[in-house]
Each structure stands twice: as C-alpha cells, then as structure tokens.
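Here the complex is missing one protein chain, while the rest keep their positions.
The letters A, B and C name the chains in turn, as written, and every chain counts its residues from 1.
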Amino acid sequence: MSDKNKAWDGRFEEANDPVFESMNRSLAYDIRMYKEDIQLNVAWSRELARLGVLTEKEFSSIVKGLAELEVQINEKGIELFDKSTEDIHMGIEALLATKIGDTAKKIHFGKSRNDQVATDQRLYTLRSIDELLSLLQSVMKSIYTLASENNGVMMPGFTHLRQAQPLQLSHWLMSWFFLLERDAQRLKDTLPRISIMPLGSAALSGTTLAVNRESLRKELGFAKISDNSMDGVSSRDFMLELMSTIAILSGNLSRMAEDMILYSSEQFGYFELSDKVSTGSSIMPNKKNPDSLELIRAKAGRLLGNYTALFTVIKALPSTYNKDLQEDKERLFDSLDTIKQVLHVTQTTLSTLSVNKSAMQKSIDPLSFATELADYLSAMKMPFREAHKITGKIVLDCIKEQKVLTEMTETDLLKYSPQFGGIGNDWASHELFLAKRDVYGGTGTSSVDRQLERAANVLDTLF
Amino acid sequence: MSDKNKAWDGRFEEANDPVFESMNRSLAYDIRMYKEDIQLNVAWSRELARLGVLTEKEFSSIVKGLAELEVQINEKGIELFDKSTEDIHMGIEALLATKIGDTAKKIHFGKSRNDQVATDQRLYTLRSIDELLSLLQSVMKSIYTLASENNGVMMPGFTHLRQAQPLQLSHWLMSWFFLLERDAQRLKDTLPRISIMPLGSAALSGTTLAVNRESLRKELGFAKISDNSMDGVSSRDFMLELMSTIAILSGNLSRMAEDMILYSSEQFGYFELSDKVSTGSSIMPNKKNPDSLELIRAKAGRLLGNYTALFTVIKALPSTYNKDLQEDKERLFDSLDTIKQVLHVTQTTLSTLSVNKSAMQKSIDPLSFATELADYLSAMKMPFREAHKITGKIVLDCIKEQKVLTEMTETDLLKYSPQFGGIGNDWASHELFLAKRDVYGGTGTSSVDRQLERAANVLDTLF
Amino acid sequence: MSDKNKAWDGRFEEANDPVFESMNRSLAYDIRMYKEDIQLNVAWSRELARLGVLTEKEFSSIVKGLAELEVQINEKGIELFDKSTEDIHMGIEALLATKIGDTAKKIHFGKSRNDQVATDQRLYTLRSIDELLSLLQSVMKSIYTLASENNGVMMPGFTHLRQAQPLQLSHWLMSWFFLLERDAQRLKDTLPRISIMPLGSAALSGTTLAVNRESLRKELGFAKISDNSMDGVSSRDFMLELMSTIAILSGNLSRMAEDMILYSSEQFGYFELSDKVSTGSSIMPNKKNPDSLELIRAKAGRLLGNYTALFTVIKALPSTYNKDLQEDKERLFDSLDTIKQVLHVTQTTLSTLSVNKSAMQKSIDPLSFATELADYLSAMKMPFREAHKITGKIVLDCIKEQKVLTEMTETDLLKYSPQFGGIGNDWASHELFLAKRDVYGGTGTSSVDRQLERAANVLDTLF
Partner (left out) sequence: MSDKNKAWDGRFEEANDPVFESMNRSLAYDIRMYKEDIQLNVAWSRELARLGVLTEKEFSSIVKGLAELEVQINEKGIELFDKSTEDIHMGIEALLATKIGDTAKKIHFGKSRNDQVATDQRLYTLRSIDELLSLLQSVMKSIYTLASENNGVMMPGFTHLRQAQPLQLSHWLMSWFFLLERDAQRLKDTLPRISIMPLGSAALSGTTLAVNRESLRKELGFAKISDNSMDGVSSRDFMLELMSTIAILSGNLSRMAEDMILYSSEQFGYFELSDKVSTGSSIMPNKKNPDSLELIRAKAGRLLGNYTALFTVIKALPSTYNKDLQEDKERLFDSLDTIKQVLHVTQTTLSTLSVNKSAMQKSIDPLSFATELADYLSAMKMPFREAHKITGKIVLDCIKEQKVLTEMTETDLLKYSPQFGGIGNDWASHELFLAKRDVYGGTGTSSVDRQLERAANVLDTLF
C-alpha cells in the first residue's frame, strides 16, 4: 500500500523501509530554514497569482496561512510537524493544507524541491555571513583594544618556540589582527557567489511557468539570478568555498589560541585567563584550565572535517541533483554554528585577559639580543656570514661560561672582533632595539603606532 | 559569585560566560553513555566499599539509587537533568545526590573524569562493534543469497566503465562479499586495542586508592587493564582506528552502491530497486530514484570527514588530557550511527532487489570476446603482443564495417591469421568462455561454486 | 666537528644526523623558485647599495653573478649545487660566492630566510595563477564552442542518474561553463591576499636596515607590503585559500568528467572520445578506455589531500616561523602542477570530442515527458499535488501495460482526467517542450541563446 503522506508516491506501490525512511528524512536539520522556505513560498505564490494560476483570494489565504505558520514553528519547532514529514518543504506545504485546505496543494506548481532547497540554503547562508562578520569584527576590536592598552610592553618573541628576538606585545597582537582582516575579506568575497538565486530552475531544465525571475530575485534579496538551471540545482561550490573560508579562519584562531595556552601556562606566566573562560578539575582542586582556548583550538579540526566530508560527497557526482547532496546541510550548519561559538568565546577570552607585563619583560632571554651584534658587524661592512659566525661564537661562550650576553661591554666584545669598536655598553637596550626596527611592519615604536592607526581604519571601513 | 553547580569551582570567583559554558557542556551527546557510566560507578563503589571508604549500607544505597536512575534516564532522557549540568558524569552524581544525599558525593573519590570518560567510551564502543558485526553479517548473507539464487546468470563485465569481458552476476556479487569479509576482520581486529580498561588512572598519575584493577576489569568486562595512567587518559588511537575502519567499510559500500546505481538506471536496466528503498520526485511523476543507494554512497564522505576531524584535533596535542579531546565524542557517535544506518539500508536494498537477467545477457557487447581471439593465437605459440595487435585490427574492422565480432566464423578469422585454424565457429559461446576461467578466483562455473562454498563457511565461522 | 657548509652553525659543535639532514633539506623542491629568489636578491642588494652597505661595484658584481647563475640553474638544475645544500636560498648564496667571492656573504644582511621564503613563494604563486587562469579560459572556450556548434541538439536530462526531463546538449554544456566562471572568479579573488610582500620582516620582528619597502614592492611587482612582520613570516592562509580554490575547481571538473565517462560508455553512447585522450588494454584488444577523464576525476582527491595535509600542519602551530612550515612547498607545488595538467587534458578532451546526436535523441525516455502532463493539469487549476498523483498513475499504467507515454493521445488522457481536454496529440513534441522553458536559465531555445551570449561576454571580460 502506498504511504499517503508522500508528495511523490503516485507510481509507487509499496511503503518505504523505516530505517531508510529515517535516513532519507531531513526535517530534523532543515527545519532551521523554515523562515527562508516560507519567504520563498510567499514570493513564488505572488508570481502564481500574477500569472493567474492562483486567484487573489487564494494568494491572500496562502500568505496569511504561511505567516501564522512562521509564528507557530518559531514557538513549537519540530513538534508541530507530522512524524512522517520528509523535509521542511513538504512539512510546510502539509501544515498549510491543514490551515487553508486544497489551495495549499497549488503552491508547488512550477517549482521543484531541487531549486527550492538550493534557494533556501543560499538565503540562510547569506544571513549567517552577516552574523559571522559582526562577530569577527568584535574579535578584531578586542585585539585592537588590547594592543592599544598595552602598547610599549616588551615580551620575548619566538620562532620554533625558542626565544628569537624581543617584541612588543602590541606587535604580537597586531599580527593576529591583520591575519583576521584577510579572513574578513575572504568571507566578504564569498558573497557574490552565494547571492545567486536558483529559483526558477525547477527540477533541472527550468520552470514551465512564465515567472518573472527578476521580481523574485528582488523580493528575496539576491544579487543576481542563476544563468543555468542545471547549475542552479546542482552546484554546491559556494558551500565548499564558505566552509573552507570558515575552516581557515578557525585554523588561524587555533594558532592564536595555541600561543595563548602557552603564554598563560605556569612556565610562561604572561597571561592570566579570566574565570569566565576557565574551568577547574573534578579531582585536582589546584587546577585552572584554559578550556576555552583548547576548544577554540580543537574546533579547527571539526571544521576541516566538515569541509572534507562535503568535498568527498560532491567529488565525481553526476550533474544536477543527486540525493547525496542532502549531506550538505548538516555539515554546513555545523560549520556555521561552530564558528559562531568560536568567535564569541575568542572575543570573551581576549576582552577579559590579564597581562602580566613584568613577567613578560623578565622572561626575555639575553641571548635573543645576539642578532644586534651580527647586525653591528655587518653595518661595519663585515660580510654578514662572517658576522654571524663571530656572534655564534660569543653565544656559545656565554652558554659555556654562564655569562649574560646583554651585560657584555664594548671591551668584552672587542676581544671577538675589533669591528665592535664604538658599539657602546647599552647596545642591548630595549629603546635601541625598537628604534632599529621602525621600518613599517616591524616591531619598532612608530611602526606599531602606524599599524594601530591602520587597524582603526580597517575596523571603520571593512565591515 | 561562584556557580554552585560546578564540581570544580573551589578556587574560582567568577561564573562562566554563558556561550563558553554551552560550548563546554557535553551532556547533550555524552548522555548516551549513561548505562556505561552507571555500570562504572557501581564497580568503583564496590571497590570503595571493599576498602572501607564506603560502608556496606552506603554502597547498597548507591547501587539502588543508580539502578533507579538508569530506569529514569532511559525513560526521560536529558529532561531529567538540571540545565546547567556539564556532562553525564557530573549529572549522574548530582541526580544520585538528590536521591541518597551526601553519600553520592563520595563516589568520585580516587577517580577523575579523565579516566572515567575514557572507560565509558571504550565500553560503549565495544558494545557498538557487536552491533556493527551483526549488521555486516546480514549484508554479507544477502549478497551470498543473491549470488546463490542467480548463479549462472551472465552479465557484461566492465573495466574503466567500458565493457571488458562477460562475467557471471554471482561473480560480481562475490567480489563484494570477499571485500566485506576483510572489513569484518578489520572490525574484529580493533577489539584488543579497545578492550583495555583505563579506570584507575585517575587524572593522569594513577589513583591513590588501593583498588583492585583486576576486579574492576572483570566486572566491567574488559580484556586487559591499561599499563600506564597517562596513556590511559590520553590516548584516542583506538577511536581513530575504529573510525578509519568504519570509513573504509563505508567506502567499500559506496563502490557497490555506485555499481548498483548504474546497473539500475534506464541505460543499463540490469536491476530494479524495490519501492521500499526508492523515492519519487515532488515534481516529476515519472521518477523512481535510488535515494537509498545515493545515501549509502554519500555517507562515505561524512565518515571520512569524521576521521579527518578527530585526527586533526589530536595531532600535536600535548600528552594527557586536554579539553580538545571533548571533540572525540560527537565524531565517534556520528560514525557509529551512520554506519549502522548504511549497513541496514544496504541489506534491505540487496534483499529486495530484482534482477533483470535477460537485460544483462542481451547487453553483453560482442567485442568483449576479443580477448578470446588473442588468447587463442597465443596458445598457438604466437607471441602475445602480436596476437593482441592482430585482434586489435579485427576489432577495428568490426567497428568500421559494423560487423558483429562474435558472429565471425573460423573462415572470417583465417583472413587475419592462419593460426586461427581449428578455432571453430562457436569460439565465443558462454560455455566455452566460462570453461576457460575455472582457475580459482575466476568467473568460471566451478570457481564460482567454490567461492560460494567458502562464503558459506565464512558466514558460519567469522562472526 | 662543525659542518662548515651550514649558514647557522656558529654555536654548534656536532654535525647533523644524515637522515635528519636529508629530511631537513628542501633544495629538491624549492629549487623551482630560483628565479624568484634571484629577483629578490637583486632587489634587496639594490637597497643595500642605496644604504651604502654595498659599494656600487659590489652591487654590480652581485647583479652580474646572479644573472649568470639564473642561466646556469635553468640549464643544469640541481646538479649545479653542492650536495649538502640545505635550500635554494643558501644554495644561491653559496654559488654566488664561488663566482664573486666574499661579497656574496653580504647579501643576507637585514633579511632572514623566514621573510625570503615567504616572499619567493608569493611571487611564484602569483605567476602560477596567471597560467591557471589562461588554461581555465581555454577550457571554458572549448565548452562554449562545443555548445555553440551543438545548439539545438536534444538529449535526456538526468537527476539521480535517472531520466528526468529532456534537455538541450548546449544547456548541459553551459551548466559547466557557469560553474567554471565562478572558479575563475575565485582564483582572481585570491590575488589581493597573495600579492602582499613580506620582505623586510626579517626573522620575525622586522629588519634593522632602513630599507624602502615601497621600492622593493614596486621592483618585485607586489600590490602591497605586509603590515606586520610576524604575520609576514608566519601566515600561509593565502596558500590554503588557493589550494582550496584549486581543489574546488578540480572537484567541479571531476563532476563533468563523471558525466562524460558515463555519456561515452557503451550503455549511453552519446560521446566518442578522441584517440588522443584514450588508451587501450594490454590484454583486451577491444578496449578503448577514457583514462583522461578518469585521471581528471581522480585528481580531485589528490588536491583535497594536499589541502588537508597543509591545513593539519598549520593548525595550532605557534606564531611566526616553525619548521613545520617547510611542508607547505611540496603540497602547494603539487597542487599547482596537478591542476595545470587537469585543465590541459580537459581542454584537449573537450576540443576533440565527437557528439553522437542521434544516439542522444533516441535515448530520451518517453516517460520523461510526464511532468508536461502534471503541468497541464495544474495550468487548468488542478492543485499540483493532485495533478502529480494522476500523472503518477498514468506512468504506472504505461510501465505495466508497456505503453509509450508520449504516444498517448488526448483521448487516452481524458480517461484519467477531464481536465486534459484541449491538450492535443502533440503535447510531447520537443518544440513545445522547449518553448515552455524559455524563462532565463531554462533549457528553452532563446534562454540557451542568451546564455551563449553571456558566455561570449564572460570570455571577453573576465580574463
């Protein structure tokens, strides 16, 4: 016997296997697009009315019924729907029918779930990107504020997680700011490829109704209409692009989180995390754990997994709609939800962070001033490779004889090379160190000031 | 003010940020391990009683309380728990306290959530593998049955999706059987590395209680106890191994599904899918779509994504427990749920499949008998490369002159080489074709019969 | 004893383990950036000369020496370098020293391999994208040409690999064109984030030389200079973005390849691949295999793997340079090489394709006209759901009674519904079918003509 709840069972004689049916059913996750689906149905019905397929009265009752439904779904969620509902599109049509009767069965004329779901997803995604940009802006603002407040504070700079050269904390912070600026640009660059309306593509070959796709586009707020119906129902490149963009953003935040986990550990002690974003241990009363930062770090893996999943689903899929594409939704929605959480918690962590300035400054390894010596010799025209070797020797002697490099006087240095003449005894002062790095982009005082200026401008204009 | 629901807030002065708190909370997904967590708590409390930390009365009330809780959670699920509950471990302890009072607060002595969650996950996973093996066995049985029923039916064999040589349908089916046999072996091989009990590792350095880990192991049903507490709380290699095993199994099924999607298409017409596992179109009344097979195909991407996600989370993580490991659960559970669905639907699809024998046999391309000619010449001692070239020429002539290769007589063939002498006119009969391929593993009649025998034996002994 | 070939062994007392040394050595793959590295060294030396660190004579000898080296490396490749050479940067400096002596040892003053490699990679990548865009344009031209030449040819349209509704072949082709247009846009969108010059960042904190970064930028052809030296040496987001863009492009081509593998198979017979892009079998003389399309399909997996690899390397890496970043090169270069091959072979395959028009048209399943009936009833104001059910019944009867749907007359149809009145007997003609799908984006004649016009415009303006 045919299952009379299906929208497509005309030619079918047997009911579906229940496990298959539940695997096939997407309502649990596509319900979150109910607003978009309703908006689409209103716009489509307006065209049906314009074309005379619906009377004005029918159209009014549809609009009214859908408006009521939107309120009800918002309140009751999935409980509202019959348990056998396949997806949000069939669900809304069925619920509308309970309200306004057979007229509801007219709204699917000329469209297909293939173009409908593609349109809903694009609408939903466009709205999500607005949220993401706003959250990302907050994170960037927090970085900017922290950098402004701590401008001038020195800390060790690391390469290979080994002390390399001193830095300004504000310089470290701005390195994340400018990285995230590119993430924001990438997010914005996805928009023209998302804001394309597939509606009117029907199943694959285009609708048979003489709808005005330009009117539909305007009502739904898309930037353009799709050029080809097969492409319209089939392409998920916009999702992959967005999911990769989100994953890269998350990967960038995972790096900042890694630094902050290290810098807030007992061994570094540069940062203290707020209780707001820390947790304790169920067994060890001494623990204060950076769970927030660890979760930020971990989520990059999840987001890569989502991208990998959808990419692999889509790879080598024949053209137009295949059921495989149903897999797009859960991965996309999870990516969007995850990055929102990550951005929020990153912002909270940054805006409640305490900086232990003296610990940072004390922690600077005197050996990290070695490049100053090599540079001095080079400026004295010694070939850099030779200067590097001489300084390497000085470093080795400091380690073996437990001397503090920065305390070496000109006299001490002259033993290694006559060209140290004139270097003076304060060659390793922070002031001198910064003054020598004022080319734009460097950690010098005026360079960082200019970075902050540019950052303020980015915050004003990018978003 | 400190949030008084936390198990670890002794040293904390400020409440958590709500978004961070919800990101940090795992109850929504770790609740599915409630049975394992209760079982663990019973076993652990038994040790606490043996060691005199609990009185017998306290122990009894704990056991009774937990038994009641198990029934209640089974009925009401997450509704039962306070909304601020962090995870299933804290949730069960808190609910137990509402039943039996302060005694509940004693059950965490000597253990940590670190060893507790690792133990729960291993228990849960062990049980899931039993289910998977049973479902996989059903799939293999369906393949075996279909092959037995259709033994002797000929079909085209493809390489590069081009007709290559004819085959028995049963041979095609058995190729999947033996592939899945290896999946079953792989699944079983994961068991010794999962059935290791971390309980007793506490947070990282081992419990301070003189528990008898052997007794705990027996009660919980593990094969062995972990050798090292840091490894015990930290390692998720068993999950990655299982998730890769599941992904590979799913990838194998995606290939079978791909063949079946093709073979049940109008262009091939070899199979007819049951209505039980097909769907229609909301717009095109003619459609009968193989959604079941498409979903089977797609899920391989999802399962690869889960593996990639967890792998990336774990890569380069410092030793012992880091909060990043919380990400393991959703990916693991999703992999388990997904593969169960996939196996079930695969079994249903196979066991309700109709085979269109005549379509298969008619579809065999006469050109796919070309190798028989090259082989004949080679058997006549002509170097194979030369034989291949002569036959290539015959093929080209057939295409150009629209002749049917299999209708060429000995006389026709002799025009190409005198060594065709004696080949006869029935050189392209199915009987002869099969008879020549009876080396074990080939598509010949007795070879396939022996494959079926071995398959029956595998079904009896492997599971 | 210290190994005297290293640029950094001043403080070292023991030679490297040989396996570690070979793992650490990147010359074998970074040699391909020799032109970029030489160009950078010329620009940097010009600044050193301007600042008086080099005399004009020294600068001239450097420029001359590097120019000679470029010719020599182009000719002899890796053979030119000492076997122990660590990377292209050290290799060029060492070879230059053999030419011009100690002056060569001055060129590294004020820069670091950290900013040098980041700059080389960006330069190299920018040039590669030009090539990619040009190849992609050729592919799009081939599609456009094929569509123009075959405009008006009908073929079956598929969803779920089941016949759905007829289409124009040119419509199918244009669906790929507009997908690839977005790939081209994506590729172009990566440029502003790649064309950023890190040079001047030195190791991590900025160069100590008062170089004019704007002059360097102009000489090297970058669009802007990096804002922050730590970001400059550390960020590989531009690579991930590009590698994802390439992977998505490849994934799109894998779908087109999949369709073409199917359509050129014996079962479909729509396309015939040229011998230029086909291969045979070493054993079966009848085979003509679509290896080109299979390789195009497969490479999407490889490109996803490259992205996954680099993403996972970078995730959670501490800030600035870590040796892990050496892994970026092989994956990036492989992605660039692979997509170039893929685009070239796609273009050749398309431009040498034969279309079997009559096979396409004959292959159209009469049942794929069923939607026309449902639409007719809907246009007669019957609710679409009811129209769908009635048509489903007609389809089922056709299958059971082996009737040809498209041959049903108005009289036949009236038995199912009085509202079929007026439909006429040629309701299933191709002309009518196309005429009803002329809304832009559909497969109707004028819609496809307009798509072709827009495509011509894209080819003129996008690249």
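Following the convention adopted for this analysis, contacts are C-beta pairs under 8 Å (C-beta built on N, C-alpha and C of every residue); 3 or more make two chains touch, one makes a residue touch a chain.
Only a predicted model underlies this, so the values are computations on that prediction, with no experimental measurement involved.
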Per the whole complex, from A:L262, A:V277, A:M408 or A:A455 the residue touching the absent chain is A:L262
Which of C:N16, C:S60, C:S148 or C:N212 contacts the chain that the document leaves out: C:N16
Under the stated touch rule, tell me which residues of subunit A contact the chain that is not displayed. 159-165, 261-262, 265-268, 280-291, 294, 308, 311-312, 315-316, 363, 365, 367-371, 373-374, 388-389, 391-392, 394-395, 405
May I ask you to list the residues on subunit C that touch the chain which is not drawn? 6-17, 19-20, 22-24, 89-90, 108, 111-114, 202-203, 274-292, 294-295, 297-302, 304-315, 322-327, 331, 341, 344-345, 348
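Just so it is clear, only the chains that are shown with their structure count from here on.
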Separation of subunit A from subunit C, taking each centre as the mean of its C-alpha atoms, in whole Å: 23
Which residues of subunit B are in contact with two or more other chains? 280-291, 294, 308, 311-312, 315
